[in-house]
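Note that one protein chain is taken out, while the other chains of the complex remain in position.
In order of appearance the chains are A, B and C, and numbering begins at 1 in each one.
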Amino acid sequence: MSDLLSLSVLILMFSLLLGLLRILYGPGAGDRMLAAQLIGTAGVGILLLLSLILDQRSLIDVALILALLAAVAAAAFTGQRQIRHD
Amino acid sequence: MNTASLIVFDGLLLISIVSLAWAALATTDARRSVILFMAFGLLLAVAWARLLAPDVALAEAAIGAGLSGALLLAATNDHSRQPATAQTETTRTEPDRRVGMAIQWTVTLLCAALAVALAWALAYAFDSTAKDTLARAVSAHLDVSGVSNPVTAVLLNFRAYDTLLELAVLLTAVLGIFALGPARADYQEAGPIFDGLTHWLVPVLILMAGYLLWVGAHAPGGAFQAGATLAAAGIVLRLAGRHHFGLPAGSTLRITLAVGVGMFLLVGLALLAVGRPFLGYPTAWAGILILLIESAAMLAIAATLVSAFVGGRPNPIAINTGEKP
Amino acid sequence: MLTTQWLYALSGCVLIALGLRSALLHRSLLQRVLAINVMGSGVFMLLIAIAYRGPTLSPDPVPHALVLTGIVVAVSATALALALARRLSTERNDE
Partner (left out) sequence: MTDILSSLLIVAGLFFFLAGSIGLLRFPDLYSRLHALTKADNLGLGLLIAGLAIHAQDLFTALKLLLIWLAVLAASATSAHLIARHARRQETGP
């Protein structure tokens, strides 16, 4: 089981590296934002696996925070401001 | 098998981190470098988790991967509205360019030399002494600190002075931001989908902040992580265009910003009054006093971070027309 | 001295050098702020690597506490720097 977990964490890291290529080469800002989302999801998966591999239960809380804040970046990226009338 | 694959994992993670940092700093497009920087922060959280620093990983996940990204994206938005700031690269003469190249190479070489010197100093430091004296002191006194999470014990008990000063630094920063000008324009009201998300995300974030504050006494968590999570709730509300919420208004805001430093001083002076040293808690009371200070610090940190995101003195018009949340 | 510790500590040194170089050479204020943040992250990585004691021992909590406060101070300093940059650009536009 522990071999499977360490192999899984490597595969997730590889998947994250693929997302890294997209975030580096773009071309558009939207593509980079999408790739950042993928890196976030892969990061959540990696944290959950690490919490078992390293026997650190609190890493689940770290993953939970990442998951809860995953939409904040996209909202800040696309949010439009009101036009001021002063 | 397990250790070998973990070392491969470390290598891949560090290559990703360094290349993201390099790419974020190499591009001249502000939005691109902010997105790359956000991904950088996210991977740093994974790195802290890997190095068994879950307290730090929690803070990095909330701040590095979430809040500072939102903060920086907001800043790039107000630059892109003013096209005049695009710096026109004037055609330089040949000798000028040569001087520029020379400066670039000198700086690069000096920075590389700094990295080598740091690595050498590290090798020297790692080899020479028996370290751990501080770590041992912490674990020897942990049972009189009032909490069982050693990081919280260091922050709120053994080195409480530092944390008090740190809260004062945060207060100074937010006062500086208020002094520099009015807040940015509010966000437009969000569409139904993001609005629907905020309806459950904000309560869950508030709940999570409370959980982190409470759990910080005996497990990773504490005022900083809780404050950052609470700030995220406020920022989500602001992003959804609900500019009357997410931050108290008027004098309540000013009191909230100061309550962390205030509670710290109050506890310290009260202890002086009963004849104890400043911030030297009696063991029986340490747990409850730390929780009291941490609750106040959480509110102050959250208000500071949301004010930082808003980016200036809150708009007085919004305060007067706003209904009390 | 563990391999893991070395890997992370050396990466910390690289991040410090990268950040310092860009902070000195970049023109745009936003990117200088980012560069200083990268430098700070490099320092954090050094500290956390020093605190690490291998997979079985629990790490030194003192550097962890330092880095934790460092992260919060860094983000508020970043916000202050961004507010300064914004004020600077409005002043320039008014001229």
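We adopt the following convention: a residue touches a chain if its C-beta (ideal position, glycine included) is under 8 Å from a C-beta of that chain, and two chains touch if they have at least 3 such contacts.
Not measured: the values here are computed from a predicted model.
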**Request:** Would you list the chains present here that the left-out chain is in contact with?
**Result:** A, B
**Message:** Even though one chain is hidden, which residues of chain B still touch it in the full complex?
**Reply:** 191, 193-194, 197, 200-201, 204
**On chain A, residues whose C-beta touches the chain left out of the figure** = 1, 4-5, 8, 11-12, 14-16, 18-19, 21-22, 28, 30-31, 33-35, 37-38, 41-42, 44-45, 48-49, 52, 57, 60-61, 63-64, 67-68, 70-71, 73-75, 77-78
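Following the convention adopted for this analysis, only the chains that are shown with their structure count from here on.
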**Asked** Line, ring, star, complete or other: which describes how these chains touch one another?
**Response** line
**Prompt:** What's the chain with its C-alpha centre farthest out from chain B?
**Reply:** A
**Item:** Pair of chains joined by the greatest number of C-beta pairs in contact
**Value:** B-C
**Request:** Give me the residues of chain C that touch two or more other chains.
**Result:** 55
**Prompt:** When you check chain A against every other chain, which residues touch at least two of them?
**Reply:** 54
**Prompt:** If you look only at chain B, which of its residues touch chain C in the complex?
**Reply:** 3, 6-7, 10-11, 14, 17-18, 21-22, 24-25, 28, 30, 33-34, 37, 40, 44, 47-48, 51-53, 55-56, 59-60, 63-64, 67-68, 71-72, 75-76, 78-79, 82, 84-85, 87, 103-104, 107-108, 111-112, 114-116, 118-119, 122, 126-127, 131-132, 134-135, 138, 150-151, 153-155, 159, 162-163, 166, 169-170, 173-174, 176-177, 180-181, 222, 224, 227-228, 301, 304-305, 308-309, 311-312
**Message:** Which stretch or stretches of chain C touch chain B in the complex?
**Reply:** 1, 3-5, 7-11, 13-22, 24-28, 30-31, 34-35, 37-38, 41, 44-46, 48-52, 55, 58-62, 64-65, 67-69, 71-73, 75-80, 82-87, 89-90, 92-93
**Message:** Quick check on the complex: what are the chain B residues that touch chain A?
**Reply:** 1-2, 5-6, 8-9, 12-13, 16, 19-20, 23, 31-32, 35-36, 38-39, 42-43, 45-46, 49-50, 52, 54, 57-58, 61-62, 65-67, 69-70, 73-74, 77, 184-188, 190, 194, 197, 201, 204-205, 208, 212, 215, 219-221, 225, 229, 232, 235-236, 239-241
